[in-house]
Each structure stands twice: as C-alpha cells, then as structure tokens.
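With one protein chain held back, the other chains of the complex are shown just where they sit.
Note that the chains take the letters A and B in the order they are written out, and that residue 1 is the start of every chain.
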Amino acid sequence: MRFLRLYGTFIALHLKKLMEYRIDFLTGAVSFLINQITNIVFIGIIFSQIPDLDGYLFYEIIFIYGFSLVPKGIDHLLTDNLWKVAWFIVRKGDFDKYLTRPISPLAHVIMEFVQFDALGELLTGIVLVVVASVKLSISYTAGKIVLMIIAMLFGTLIFTSIKIACSAIAFKIKQSGSILQIFYMTSDFARYPVTIYNEIVKNIITYIIPFAFTAYYPASYILRGNDPVFCIGGTVVLSLILFGFSLIVWQKGISAYESAGS
Amino acid sequence: MSNIKARGIGFINTYKAFTKAGVQSSMAYRASFLCFVLGESLYCFVMYFIWKAVFSSSGNSTFMGFSMTDMTVYVFLSNLVGFLTSTDSTENLADEIHDGSIIMRMIKPVNVDFSLLAFELGNKVMMITCVFLPVMIGVEIYRFTVLGYCAFHIGNFLLFVVSTVISYLLAFYLNLIFGYLAFFLMNIWGFSILKGSLIKFFSGSLIPLAFFPGAVRVVFEQLPFASLVYVPTMLYMGKYSGWEIVFVLAKQILWLGVFIYISKVIWKWAQKRLAVQGG
Partner (left out) sequence: MIYVENVTKEFKKTVKNPGLAGSVKSLFHREYETVKAVDDISFEVPKGEILGFIGANGAGKSTTIKMLTGILTPTEGKVEINGQIPFKNRKKYVKEIGVVFGQRTQLWWDLPLLETFSVLKQIYQVDEEQFKTRMAFLNEVLELDDFIKSPVRTLSLGQRMRADLAASLIHNPKVLFLDEPTIGLDVAVKNNIRKAITQINEQEKTTIILTTHDLNDIETLCKRIVMIDKGKIMYDGALSEMKQQYGKYREVNMSLFQNEDYEQLHFEEDLKLGGDDLKVVRNKEKITVTFHSDKISVSDLLSYILNKTQVKDISVNDVNIEEIVCRMYGNGVSAS
C-alpha cells in the first residue's frame, strides 16, 4: 500500500515532467510507434505473396505480434531504470543512494523512473490486438478476457524478471548492459509463432528464456483454443519461477556490491 | 608534389592517434562488443526462420525472384553491411552537445568529422577481423553446401568492398547530421530508435527493396538509404550488371557528396551559434 502511494507520487511527478518535455516525449513515443509500423509493413509485404505463414493467417500473425507488444510495453513503461542499473548506475557507484534508504533498493530503483516512450509500443500492441480480434471475429467470453489479461500481466513479469536478473550481474562485473541486451533481444523470436523455428530455438524460448510465453502460447489459446493449462498456466508458473530466481540473483548481487572508488 | 605528400603524412599522423584510441577502446569493451555481435546474429536467425516459413508456405522455390539460398545470403549479408557501416557518431556527438564538451572539439586544431571518423576506424579494424571474415566464410560455406559449387565471385566481392566503404562514409555523415539535432532535442535516444527503424526499413535491411510494389520500389531505390545496405548487398550477390553497376555506384557517391555538404553547413552554423551563446 505504501509502495503504491509512493509509486503514485513518482508517476505524478513524471507526468509533470512530461508536460515540460513534451517534444521529447512525442519523439520517443512516435519513434517506438514507427518502429512497430515498419515491422507490420514487413508482415504485410510477406502476406501479399502468400496466403498464410506456416498455417497462420495475416491477422493471426498480427494478433500474436500485437499481443507480444503489450507485456513488453508495460515492462518498458515501468521498469526502464533497470537498464540504467545495468549500464551505469552500478559502475559509477550511484547505487549507494538506494542502500541508504529505508525501502527495498529494487523497488526504489524501479519506481524512480517511468518511461513514457513505451506508450508508443503499448498502444500499437493494444490496437493490433483489437483490430485483429475484430477481423478474425474472435468470440470473447469474460473468462477468455480474464485469462488474456492474466497472461499479459505475468508475461510482463517474465520481461521484468529477466531484466532484474541481468542487471544484477552488474553488481559483480560493474556493467551488464550488453548481457541484458542479448537476453532482451531474444524476445524478438516471441513475436512470431514458435512453430516456424527449429527445435533448438523453440526449446530455448519456451523453457530457458521463456519469451514464447509472453505472446505466442497465450495468443494460441485465444486464437486456436490450445490447452489453457499449458498456454496460460505456463506463463504464470514460469514467470513466478523466473521472478523468484531473479530476486535471488539480485540479492546475491547486492551482497557482492562493492560500490565505486576506495 | 612533395608538399602535398608532406601534408598527407602530417594529416595521417594527426588522426592516427584517434584511430589507435578507437582500437584500444574496442578492445576494452570486447565483452560488450561480443554481446552486440551475438544480438545481431540472433536477429539474423529470426529473419532466417521467418523467410524459411515464407518459402515453405508459398510452395514455390522462388519468392519474388529470390531463392531461399539468395534470401539467406541476403539476410546475413545485409545485416553484416548494416553492422559494418553502423556508427555511434549520432550518440557521441549528441552526448558532447548535451554536456557541452563539443567546445573541446572546436578549440582543437582538428576537423570534427575526421577526428570522429578516425576514432571509429579503430573500431572497424576489430569488426572486420572478428565479424566480417567469419560471416563471409560462413555464408560461402553455406552456399557451397546448398548449391554444390562455389558461388564466390571475386569481381562482385571487390565491387562490394568499394560500395561498402562508400556506404560507411555515407552512414557516418548521415549520422553526424542526425547528431547535430541534439542542439534542438534532448531525447536523442528515442530519436535513435526512430532513425534506426527508418534506416532498417528504407535501406533494405528488413526487406529487400525489390519486394516492394513497382512505383514504391523505384522511389525507395532513389533514396539515399538504399545506398546504405541494399546496393552493396546486391552487388555482392551479382544482381546488377553492366551499366547498372556504374549507375548505382555513382548514385552512392552523389549522395555522399550531398551529405558531406549538408553536415559542413550545419557545423558552420553550430559554430556560430555556440560562439554567440557560449554553449
């Protein structure tokens, strides 16, 4: 409760800042929007020549793609400061501040920054999911919608956990931005049906770095009615396991933290 | 004549220091460099699998004039070119503009673009040995196993090298111009994302420009972005012939000239502005 209030304060402060730097916000949001649009054009051009991709129709691919942007966007919006931990907060010794405050350093560092640029990504995702749902005339039930929202939230947790674990490596080696970048980039695989990949890639993104559960699996439940226990349950279970793991890594990292200088 | 030569040596000595610094810094960051390479190759593999699915779904052995082998070579090579010609000059320049250290470049008796360029050249040495050669060899081995004969063409390769060098310079000046935007804009990071996705799209990194419908394709091919990735890649693949080759190379050089000119104009303007406002 106290955390939520504090988070609320931070968000309000960032909104004020947003008004001050309106042009920068627009550049950021539009940039992420255009980035997504080019990818959609790419999908469009492919589909101008083929009726379906590995059995998936154009709007089904769009649905999966849009779905993938929602957890990614929410995580991007809320936990962007972890990138800074990985790249320079630890290296420059600026992490000291968080350790002298009476709240969890992880919560503190995450709450401190809200990345509104992510709204471009998030809105594209939502629009794509809605448009694709209409075009495919997916029949939603209340249960389906609830499951979808659950999957999106726990999918966000997968992103956040990976970011926490990777940025915590910086405590040990000073800078882990590039490691985080690689793990983060594997999420590119999750935008398309995992059935197009070979077994190795498929197993990696299903069980090891489970980005497939941030989009494809939950989406395949909505689109094809695939087993919800695996598709949604898998998202919940794996994200919780990953989150627990990332907290352990973070805790270990903090105890290895050596600050900067003498 | 000897005067020119002496000036040339002086010029090289001045900028050699920057190049050396570039090599050293890329050695120092070899871990992040390695990670970056890995990330880029991951992206290539995503694209590879998508195209594979496209080919198997289309039921044809060719897709808009490209075979699956062509497509694979295109994916890896175009990303290689994109990688080789990538430059941090936008971000470096933007950082310097924001923290005011751009002034330091003005008071040194060196040229802004040459000092940045010389520094990056050091980075490129590392890229060429660690990335360029392995990818080239990998691509050729792949082609050999699929086609059953060696498709490597020395003439095309040389054209590719020439074109890539021009493309790098073009990318460098283009990025420099983007970097100057930091005079107006704080969120240069968001802007970099925009720049990156536009270049990826218009340069043919994402989709071969040949796949765009008629008129769109013609327009895209004339834009400077095409010279960045599409032209060198297509030259390597031997998709141009005769006068076409001369024509695309000439276009590259023309655009390079235009961008150098624009960057000079902006730099002059920036100097005046800084002199008046004191940063």
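The rule is simple: a residue touches a chain if its C-beta (ideal position, glycine included) is under 8 Å from a C-beta of that chain, and two chains touch if they have at least 3 such contacts.
Not measured: the values here are computed from a predicted model.
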Task: Touch criterion as defined above, residue of A:99, A:149, A:229 or A:248 at the omitted chain - done: A:99
Open item on the list: Counting contacts across the full complex, list the positions on subunit A that touch the omitted chain.
Closed with: 2, 5-6, 9-10, 13, 17, 93-94, 96-97, 99-104, 108, 112, 255, 257-259, 261-262
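Just so it is clear, only the chains that are shown with their structure count from here on.
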TODO: Averaging only over C-alpha atoms, locate the centres of subunit A and subunit B and give their separation in whole Å.
DONE: 29
Open item on the list: Touching residues of subunit B toward subunit A in the complex: what are they?
Closed with: 31-36, 38-39, 42-43, 45-46, 49-50, 52-54, 56-58, 63-64, 185-187, 189-191, 193-194, 196-198, 200-201, 206-207, 211-213
TODO: Within their complex, state which residues of subunit A touch subunit B.
DONE: 21, 23-25, 27-32, 34-35, 38-39, 41-42, 45-46, 48-55, 117, 175, 177-179, 181-182, 185-186, 188-189, 192, 196-198, 201
